[in-house]
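As you look at this complex, bear in mind that one protein chain is not there, while each of the others sits in place.
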Amino acid sequence: MAPGKKGILERLNAGEVVIGDGGFVFALEKRGYVKAGPWTPEAAHTHPESVRQLHREFLRAGSNVMQTFTFYASDDKLENRGQALKITGAQVNEAACDLAREVANEGDALVAGGVSQTPSYLSCKSETEVKAIFKKQLDVFMKKNVDFMIAEYFEHVEEAEWAVQVLKASGKPVAANMCIGPEGDMHGVSTGECAVRLVKAGVYIPHPLCFGSLVIVGVNCHFDPMTCPLAFHTPDCNCQGFIDLPEFPFGLEPRILTRWDMHAYAREAYNVGIRYIGGCCGFEPYHIRAVAEELATERGILPAASEKHGMWGAGLEMHTKPWVRARARRDYWEQLKPASGRPLCPSMSTPEGWGVTKGHADLLQHKEATSSQEMKHVVELQKKAKST
Amino acid sequence: MAPGKKGILERLNAGEVVIGDGGFVFALEKRGYVKAGPWTPEAAHTHPESVRQLHREFLRAGSNVMQTFTFYASDDKLENRGQALKITGAQVNEAACDLAREVANEGDALVAGGVSQTPSYLSCKSETEVKAIFKKQLDVFMKKNVDFMIAEYFEHVEEAEWAVQVLKASGKPVAANMCIGPEGDMHGVSTGECAVRLVKAGVYIPHPLCFGSLVIVGVNCHFDPMTCPLAFHTPDCNCQGFIDLPEFPFGLEPRILTRWDMHAYAREAYNVGIRYIGGCCGFEPYHIRAVAEELATERGILPAASEKHGMWGAGLEMHTKPWVRARARRDYWEQLKPASGRPLCPSMSTPEGWGVTKGHADLLQHKEATSSQEMKHVVELQKKAKST
Amino acid sequence: MAPGKKGILERLNAGEVVIGDGGFVFALEKRGYVKAGPWTPEAAHTHPESVRQLHREFLRAGSNVMQTFTFYASDDKLENRGQALKITGAQVNEAACDLAREVANEGDALVAGGVSQTPSYLSCKSETEVKAIFKKQLDVFMKKNVDFMIAEYFEHVEEAEWAVQVLKASGKPVAANMCIGPEGDMHGVSTGECAVRLVKAGVYIPHPLCFGSLVIVGVNCHFDPMTCPLAFHTPDCNCQGFIDLPEFPFGLEPRILTRWDMHAYAREAYNVGIRYIGGCCGFEPYHIRAVAEELATERGILPAASEKHGMWGAGLEMHTKPWVRARARRDYWEQLKPASGRPLCPSMSTPEGWGVTKGHADLLQHKEATSSQEMKHVVELQKKAKST
Partner (left out) sequence: MAPGKKGILERLNAGEVVIGDGGFVFALEKRGYVKAGPWTPEAAHTHPESVRQLHREFLRAGSNVMQTFTFYASDDKLENRGQALKITGAQVNEAACDLAREVANEGDALVAGGVSQTPSYLSCKSETEVKAIFKKQLDVFMKKNVDFMIAEYFEHVEEAEWAVQVLKASGKPVAANMCIGPEGDMHGVSTGECAVRLVKAGVYIPHPLCFGSLVIVGVNCHFDPMTCPLAFHTPDCNCQGFIDLPEFPFGLEPRILTRWDMHAYAREAYNVGIRYIGGCCGFEPYHIRAVAEELATERGILPAASEKHGMWGAGLEMHTKPWVRARARRDYWEQLKPASGRPLCPSMSTPEGWGVTKGHADLLQHKEATSSQEMKHVVELQKKAKST
């Protein structure tokens, strides 16, 4: 931590509103640096300028936390997905720490080292083996001296507990989140029970970070699309979230939240007492800026990027056309029901509902890309699922 | 031009498919560097790293043309919109040329200097005055030795002709486009007549570049959303295009084209004989990549960014979940009708239809942001328009 | 005509607003007395109580014209569609005249004898043969002394002319309508030319009756769904109208017009000068009542059925729940955008566009129901049509 900066616990204990960052894998996929499917973060090593720039945009949008771009950056994942890829997890983790620190130093932000679920767990490896993977990542975070830890995107509370147990040994604050919904984890453990077990495992900040299409640990959010910080409307989702939508991941555009949806999300999160508010998949810098603008009074500060926006679209006062200028007001945007321009499309989808999880043969992870035989098998399974 | 690179005319004459870039103002607005309303490009000067990075992403996605980020970069526009802004047009134009050249040199791309419509014309300044503005921009382009010129985003053919007349004096190739639809320009000149007049004015490449929500000069596109390279579905638009949509510019998310829409657009453009295919507002790097992937066979090359994609989403073969792996195929994405997840929203909007243009008092441009009195006036005009 | 009643021409010449009736075949199909497919009116003979009751409901709703339920009631149609059916055209026409007269006598209504297009024409029979069919129907209408004639639902102006030429020999007023759209008749004769030819053929009332999904002869209607008196929203239709919609005829429910849509239709028709306003397929008695209520001031009378309605839903003032009572006002219903409750359905369809017509082998009519071989042939044709 840069001298003079307050730590994450100090901030939260002081009642500050801490703003997290957005979704790196989705944003960088659209920019050409992350591959949908593997979703691995080797760009931190191969194209650092793209990762640095995205960190800068989130900082400028108001983020107080630069989370290292280390999602899925474990050796077992990189090997499984890597084909000819010769980059090690350590290389990615180190590069990601350096980039996050470099940009954090440019403003009032902390660096959080992130770990996430592993293919080893899904493939039924032992507790010792899985914990060794987290330990390897932690070693880099300690060497690079990140400010705190985030364990995120876990579908099984058991694996999340293992991650937390490893991370807490560092002595640094640990936040933990699961990508589960109101129906609980993939093994049927209820959401409430998950929260209890994570706290027992040693989480310092049981605050409402939530990733994927997931419910907030310890928080009950009622209103769609605000169940969770996902930047897509998902009223049609079931327990496995937006991954089961037929649109995932290449047809989600019509579901993207507007900045005004984000104002509502931020306000609601604040009202239920959440003080660490971040985003996940689909959150672009302008979404985070909207969170910061909504809470500008409470935080006593506007983000730098607001010089290019103005509250509630005030910049439109300088548009060429007078009728566009007339849209520079809060009630216009708050009341707008945006059309999709897609009259041949439905408004909701029928998500797939597989219900297979760790322990199911089809989820054993392997290095090879899917063979045509496997594909056939899956299509048969789908037909079966639909007919029941 | 870098030694050994072929010029734009050589490429087109050789039958090559040239791919343009995407929409800088919209992309940079979401990243926090452009203000919606003024839409001016001062970021080229103040935040060069953001502009450089976006150029790189388009290059990586397959663009053969780095257009200078000089949209609205004339002194009359910057002054009108600038408030405390002390940056001159020359500073912006110079910085933009340097950035475009720097990135063009990293690959097989040319640099195009761009000019666009001016507030002076809308405010009824003389031909001499308007031409002097274009000349000032041209001086920078000549000094920086761009490879060719683009005159774009003109609503009135008269002003476009003036721009072309100035630019052609440079001796460099000039492309020209208007942001008009099938109903012609804002003064009622038919689309065909506009094309004839631009060719007479000296345009070297009457090829189908088209910006805004506009029809392609000389090309008849029949199928929505493919009237024009706008990355938003606009079946409900009338003559002034997407600016008149109530969603413009902060609620357009549900209309964003998917990469698969772009495949269809690129194929159709190619089939009608277009060989210079670019994008405008809303085109992100992954949209340009989709154009390049669709035409990979014809062009004999895949863009660099396809290492992170694979044709028709092939990267999904390495996804964790088998049912997502089953989506790694062309027919899945071609046939998908993406839902919006917005069951409380309509699929189409009722656009405003003002029909005021140059010569109308309400379009005189001024430095001050809209006063509340003006706003009142506009709202009254809107009510009137709706009741007739 | 009952003594003391004014004829149709007298009424129109006096500037009265004459209200027609609604769609018998669609209404009786839902009540169980008409078969979709053949669409023949034998119920006038076999189930007179059902036809009498529907006449009464339209009379009560404000209709001034009881059109005989003789749509497709020609021997060639009945034979073609009749299978074991032993009923003759004369039997149906006579029964229909008696029912229309019986109910017309219960109020201020006239009786109109109706003829429509014939399978003989589609099967390329001669002018003499086709005219003989109309003559046979006319003989019954003369014997039963109807008040005037309506020739309706013609897709080819040539056949409509033949019908008018036969009917005008009766000396009674003749109204004529074609089921065509802005693109003209099925042989490519423009809509304007159709109107001219019908007037020349001897039509006394070139007033805007229009049936099927058709434009009004001599009248230019701009606003969907108001092109024509069809009681279904059809913004997605092409030249052959709602028959080409994939929903026709058993999935049209979500398109049904509300009574408030009818208020708008009636007002617009009145404003463009139409004084004979009726309905076609899908018009139920409450739709006609809405027309009569909208024009109550102009006509100086409310229909009998309004005792069970009240203008703009005033009856809701007596609802049990106070919040439903609050809906008893005009602006509530005028502004309502009714939801479909079908979030998995699109808002528009892709209509088929066959473009085959009289002269095409596939349109030769025959007595037998479609064979499976024919069905195969059609499905192949459809695939071909979609691929071009």
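Per-chain numbering from 1; labels A, B and C assigned in written order.
Here is the rule we go by: a residue touches a chain if its C-beta (ideal position, glycine included) is under 8 Å from a C-beta of that chain, and two chains touch if they have at least 3 such contacts.
These numbers come from a predicted model, not from an experiment.
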{"item": "Chains in view touching the one left out", "value": "A, B, C"}
{"item": "Which of C:113, C:278 or C:313 contacts the chain that the document leaves out", "value": "C:313"}
{"item": "Selected residue (touches chain absent from view) among C:11, C:101, C:255 or C:299", "value": "C:255"}
{"item": "Chain not shown, touching residues in chain C", "value": "29-39, 49-50, 53, 56-57, 60-61, 80-81, 119, 122, 225, 232-236, 243-260, 284-286, 289, 304-305, 307-310, 313-328, 333, 336-349, 352, 354, 356, 362-363, 365, 369-370, 374-375, 377-379, 381-382"}
{"item": "Residue numbers in chain A that touch the chain omitted from display", "value": "337, 343, 346-348"}
{"item": "Those residues of chain B which, in the complete complex, touch the missing chain", "value": "236, 343-350"}
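By definition in this document, only the chains that are shown with their structure count from here on.
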{"item": "Far-end chain from chain A, centres as C-alpha averages", "value": "C"}
{"item": "Chain A and chain C, separation of their C-alpha mean positions in angstrom", "value": "58"}
{"item": "Where chain B and chain C are represented by their mean Cα positions, the distance between them in whole Å", "value": "49"}
{"item": "Rounded Å distance, chain A centre to chain B centre (Cα mean)", "value": "31"}
{"item": "Overlap residues in chain C, where contacts from two or more other chains coincide", "value": "343, 346-348"}
